[in-house]
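Note that one protein chain is taken out, while the other chains of the complex remain in position.
For subunit A:
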């Protein structure tokens, strides 16, 4: 199972094991990672599970889907080229070692 690393705004890192076939948001929530609110439970309707994919891993994760792209314009923290909604990122073995940064604000 892939290990992914959530880096909090203060620089501390949380390493969690994510289940393949689930989404990144679930890995954060079920491990109590602060800063991923996920109000809508993964339905791409709240924009409170925003993450910045580390520059090194952008290609691995790929671009947002259409609904997600729209929602990303309305995140509380600024949108960047590496922004994704963590509930729309499928976990697979290929993501082992992935680093994502959690923004300051979600709502």
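What we mean here is this: a contact is a pair of C-beta atoms (placed from the backbone, for glycine too) under 8 Å apart; a residue touches a chain by one contact, two chains touch by 3 or more; residues count from 1.
We take it that contacts and distances are computed from a predicted model.
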Item to check | Name per UniProt, for the chain absent here [options: "DMSO/TMAO reductase YedYZ molybdopterin-dependent catalytic subunit", "Cytochrome P450", "Branched-chain amino acid transporter AzlC" or "VWFA domain-containing protein"] | outcome: "Cytochrome P450"
Checklist entry - From the list A:4, A:46, A:61 or A:85, which touches the chain that is not on show? => result A:46
Item to check | Absent chain, residues of subunit A that touch it | outcome: 29, 37, 39-41, 43, 45-48, 67, 70-71, 73-74, 105-107
